[in-house]
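With one protein chain held back, the other chains of the complex are shown just where they sit.
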Amino acid sequence: MFESILLPDLLLLAFPFIVIGSRLFCDFRSAFPWRVANIGFILIFIMLNMIPLASGEGHFFIFNWRLDDFGVLMREVFMVSAILGIWLSKDYFEHGADGKPQMHQIAEYIGAIAFATFGAFTVVSACDLLTFFLGLEIATIPMYALTAWNKKDQMGSEAATKYILMGSVATAFELFGFSYLYGFSGSLFFNDIASAVATNSTSPLLWVSILFLFSGIGFKLTLFPFYTWAPDVYEGAPTPVTAVLSVTSKATAIAFLAVLVFGPLAAVQEQMSPLIALLAATTLLVGNLGALKQTRLRRFMAYSSISQAGYIMIALLGPAEIGKSAIVYYMFIYAVANYLAFFVFGIIGHHREETFASLRGLSKQNPALAIALAIAMFSLAGIPPLAGFFGKFHLFFAGATTGHYFLVAFAVINNVLALFYYIQLIKSAWIDEPEGTLSSLRLNRRQRLIIIMLSIAVVALGFVPFLSNNIFAGFTF
Amino acid sequence: MTLMNCLILAFILFGIGVWGLMRRRHLIGMLISIELMLNAANINFISFAYFSAKDSTAGALFSIFVIAVTACEMAIALAIIVSMYRRYHSLDVEQLRDLHD
Amino acid sequence: MTNELLFSYLILFLPLLAFVVNGLFLGQKSAKGAAAMGIIGNGIGAISAVLLAVSYLTSNVAPQKAVLFEFSFLPFKAISENLSGNIGFLVDPLSVMMLVVVTFISTLVNIYSVGYMRHDRSAGRFFALLSLFTFSMLGLVVATNLFQMFIFWELVGISSYMLIGFWYHKPSAVSASKQAFILTRFADSFFLMGIVLVSYVVGSFDFSTINALSMAPFYQETINIGIATVSKASALVLGSILIFVGGWGKSAMFPMHIWLPNAMEGPTPVSSIIHSATMVVAGVYLVARLFPFFAICENTLNLIMVVGAFTMVFAAVIACTQKDIKRILAYSTLSQLGYMMFSLGVCKIDSVVAVTGYTASTFHIFTHAFFKCSLFLIAGSVIHVVHTNDLDKMGGLGAKMPWTYWCALISILAISGVPPFSGFFSKDEILLAAFQGQHYIVFALALLTSGLTTFYMFRFFFLIFHGDSRSEHVRGHKIKEDFAMTLPIVVLALPAFLSGFMAKGLFAKFSVPSSLNIPQLVSLPEAKWIPFAAIGMAVVAFCTAWLFYASPKATIPAKMQQTLDETNRCGLYKLIYRKFYFDEMYYIFVRQFIFAGVARVCRFVQDYIIEGIVAFVVWFVHRLGDLVRYAQGGSLPFYLGTLIIGLLLWRFFGQLPL
Partner (left out) sequence: METVLFNLIWFLPLLAVLVCVPIPSTQIKTIKTIHVATESLILLLVGYLVYSMYTASGTPANSAAAPLLLHYFTDIPWLSMFNAHYIVGADALNILLLFLTAVIVWTGILVSWNIKGNQKVYFALIQLLATSVYGVFMSFDLVLFFVFYEMEALCMYLMIAGYGSGRKDYGGKKLTLTLALGSSMILATLFGFYFEGGIQSWSIVELSKVTLPMDFQMWAFPLLFMGFAVSSSLFPFHFWSPDGHSAAPTAVSMLAAGVMMKMGAYGCLRVAMFLMPEAAKIWLPYVVLLLIFNVVVGPFIAIRHKDLKYITAYSSISHLGLIFLGLAALTPVGLRGATLQMISHGFLTGLFFATIGMIYERTHTRDITQMGGIMRKMPFLGVGFVIAGFAGLGLPGFSGFIAESTIFIGAFSCESTWVRIVTILAILSITTTAVYILQTANRMLHGEMPAKYESLTDGSFREKLVIVILVLCLLFIGIFPTWISEFLDQSIAPIFENISRANITAIGG
């Protein structure tokens, strides 16, 4: 029984070695590892879907590996991100006209992604601080490597340097927080911590640790004011890495917070709510303000993802089931919409540099792409009937359940600001005339297929109640 | 030698790390300061394990894991810094100004 | 009374039918067909109107009012049970009289227009609009309640607008039509206000209800009319005044009179039917219709009297100096309207009401319609011949167009109140009423004005028809009077001559106290000497006019030259000739105050203040954005610093229980 439900995790654990090993049986430019990865990831995703959702404690393996409903659903989010990530990366490893690909060593690349995903798995299935910490690190360290994947790329290495230096500092913060938490509760296990918190909820030790933990994870979730690395890293890293970064690492971070807030720290959620609310409000405001006048697409997406992080934080204020299901649902939607946007940017980026200017005349040149872009942007802006709106609605609902009307109101008003800059981007695709002649865009069949699929998903996942209802049903039997 | 002393020591160590991080312009130096901060955390774990905690093994275990993890983190960091050096032929952080608004 | 029902349907809907058919189908195809349609429709209407009148006046109902049909148009049950805007057909002596006049005249004018519009491209449209006007006017006349009255009131306004601006490529005509509509519209807004107020207080639009009111119950209850809280009685008085303002504008009483002379830009048949005979008396008709209601509202009638009397004199004075013959007639119309208006006003003797004025006024509506309409038609055919409106270019037409000449003489004698022509009787009544009402100043003014009337009408007459002709169109040519245009003139000459002593009996019989339920009515002694005074005035005025403009003495041509050329005018004459500069004042007010003043301020507020605030908000948000982006300098130490800053920030502002 346990083995069967552990199968996905084990498979994923073994997966990097399989992929890298598959390099032995093919030449360096064949797409064989990629195919293997596809099959494997999709297999894992399917197996995850077959795991019966059990609310509450979930199943334990040995004593510190837990599969509860939140874990399983977040696993699915991570897998979706991984699959889309490798799909997006495929074109970058293909050998262009000059015979040189933009990126090398696809197998190792996929292995790194798989490692990161496994780290994320670990985070959501941990039930003691050590596993928790390890998961976070496993999820993060491959990202450093991925950021610097293009050794030739100066930007990439600068981005990676900034990323890893700040990341390690953040790790230090987390460790400090963990250590105080350990000192406070005298144990690493969440249950003991939870009971300790419940008994003595005002101990300074606890709160210092909470402060350090939030600061540390705030870095990974790009909360205010720990977000400063994000724009630079997003811009410097290769586009597919940026996409994976913006989804997987964010999902990991929010999962980390959700596990903490709804798990060991559940007893002090009430006292934490001002901090969470402030973090949410400031983050989404700053993210929106920063995105206003951007001209480079990936930097723009960085700010947009910062503000999205602010929105996600609102869900942490809600009660456990609602908050968790809101997070899961929103992460699904966010992953799909974000990847749609990055696919479009990637296709643009294959032919031009990734700026607003190179989007011009897109609606005339390739209407389908322009529509896909508009769908993605409006979804991120949270305009109904696109999925993004329903995702945000879930988050706001979670926040409003505990009566944070004014935070919700603030977030909602910020939506207007967000709409403003998303419209800026749509404008350059729909109104502006291109100056000079831009190289034409060629879409291969896979790209076309993926874009259509993702567009349909972004449109339909919202008002078609399938996803949302199933997720919610997972949390409440 | 009380818990409080150890905690204060750790905190000072952490502070030194932060200070160095702020002051240093040399990437390796910054990495070293980060190591200081991490080890401050380790001292916390050990001291808690020694003085107060119910299961004292956990703390020690944790610090060992931390050392291992930070080791590979540093490995990656150094690798990246090396590739940095290939580009800039120096390790001054002030040069990392190409990515900005 | 089934026939009456049939007649009523015919009267109302034949013109409507004519309008629809001409407007949609016949108009573009053939002007002749349109004309035939209009003539037939209005002709049958006229016949059935006469039949209706006969069968009503001979029936035992008369002079009580009867409602032939009435259906609910726009109910407001939620406010008051019987507050409902109905469409109905009211028959009483007044409405019957108007029905006959309107249909009869519109038929004649349709015939006349066949000749007048013969060479016009869009004659079809003309006939369509003419029928539309007739329909609206009839609907107004037979209104059973204020709401219906207002509906058709607006409709006559709009059809007058479209007919004045019929030649829409003539800028003067277009602006005149705009001015006419907007001025009357301005008055109508007060009318609507009055309707809203009165209907709210009374709880009904119905004339019979409103006219049957007694003030007594209204003194106690108070009502909040926005500005102040007053007793319902005074609210009713206010309402009556507001309603009267509607009539004030429609009948072009003094301050709002300027649109009527300018409206002469329209085709002459339009002037003859709308701006003399029918539409402009709508204001008088409104007051007559609500007479009992106005009578119980103290001071309303006095206001009406003052306005009417002043307009009467004012317009008559101006008419003496004008040179555009249609404007002369327009001012004369104004002055006659003033007669009708004030004769309704004089009825109030402190609390008692004498009915003479009411009778006189309605009677004058009747007679005036005929002779003034025929005068306009005559002016029309003269203009048709001479191709100008200017008196300077006329003269000596008497010999050339004998029919027109004699009919003109008849109508002018009628308007001058020379017995036995129709005008004499009605004007005599009015003077009597003024005298009986003990408003001696008004009486004196009226007497004087009748003299003025005679003077300017004969000036008009002599300068057109006598002397030697001053127009090259006429000199030496042989002029053939157009049959289609002469026939109506001749036909109209008969009532202009006869309607007086024929209808006098009718009016004396039917517009008696019993038909309008006013409690305390007095009938006062006749003053036998008034007619002679009037005739005396007329004779004197006639002689003056003759001396000035027609006497064969040698000095007179020189005098005529003197009076006719622009150069040597004394200041007063110029002042009057320029109509006391009222047009100029009006234009200054509208252009400088409304357009360049109020409207500009409003647009300034919109474009600079409101839009400015919007722009500022956008600018401010962008500055904040710059602030955020400024922080992204790319310096790693600063980024690392933010981690520490954040730590401290949330330590102090995170509201942690530390």
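To keep things simple, chains are lettered A, B and C as they appear, and every chain counts its residues starting from 1.
Here, contacts are C-beta pairs under 8 Å (C-beta built on N, C-alpha and C of every residue); 3 or more make two chains touch, one makes a residue touch a chain.
What you see is a predicted model, and the numbers here were worked out from it, not measured in a lab.
The hidden chain, counted over the whole complex, makes contact with A, C. Per the touch definition above, the residue from A:Phe15, A:Phe133, A:Phe262 or A:Phe389 contacting the chain not shown is A:Phe389. The residue from C:His119, C:His169, C:Lys478 or C:Lys528 that touches the chain not shown here is C:His169. Shown as candidates are A:Leu10, A:Val416 or A:Leu449; the residue that touches the absent chain is A:Val416. Screening C:Leu192, C:Leu506 or C:Ala533 against the full complex identifies C:Leu192 as the residue touching the chain left out.
Within the complete assembly, residues 72-76, 78-79, 85, 147, 150-152, 154-155, 158, 161, 165, 168-169, 171, 174-175, 178, 181-182, 185-186, 188-189, 192-193, 196-197, 199-200, 224-227, 594-595, 598-600, 602-603, 605-606, 610-611, 614 of subunit C touch the chain that is not shown. In the full complex, subunit A touches the hidden chain at residues 322, 325-326, 329, 363-364, 367, 371, 374, 378, 383-386, 389-390, 393-394, 396-397, 400-401, 403, 405, 408-409, 412-413, 415-416, 419-420, 423, 426-427, 430-431, 463, 465, 468-469, 471-473.
One rule holds in what follows: only the chains that are shown with their structure count from here on.
If the chains shown are joined wherever they touch, the resulting network links each chain directly to all the rest. Centre-to-centre spacing of subunit A and subunit B amounts to 26 Å, using the average Cα coordinate of each chain.
Chain centres here are Cα means. That of subunit A falls 77 Å from that of subunit C.
Of all residues in subunit C, those touching 2 or more other chains are 629, 632, 634, 636, 640, listed in ascending order. The set of subunit B residues touching two or more other chains comprises 21, 30, 96, 98-101.
Residues of subunit A touching subunit B in their complex: 128-130, 133-134, 137, 141, 144-145, 148, 151, 154-155, 157-162, 164-165, 168-169, 171-172, 175-176, 178-180, 182-183, 186-188, 192, 231-232, 235-236, 290, 299.
For subunit A in complex with subunit C, the residues that touch the partner chain are 161-162, 165-166, 169-170, 173, 202, 204, 207-208, 210-212, 214-215, 218-219, 224-226, 228-229, 231-232, 271, 274-275, 278-279, 286, 289-293, 417.
Those residues of subunit C that touch subunit B in the shared complex are 629-630, 632-637, 640-641, 644.
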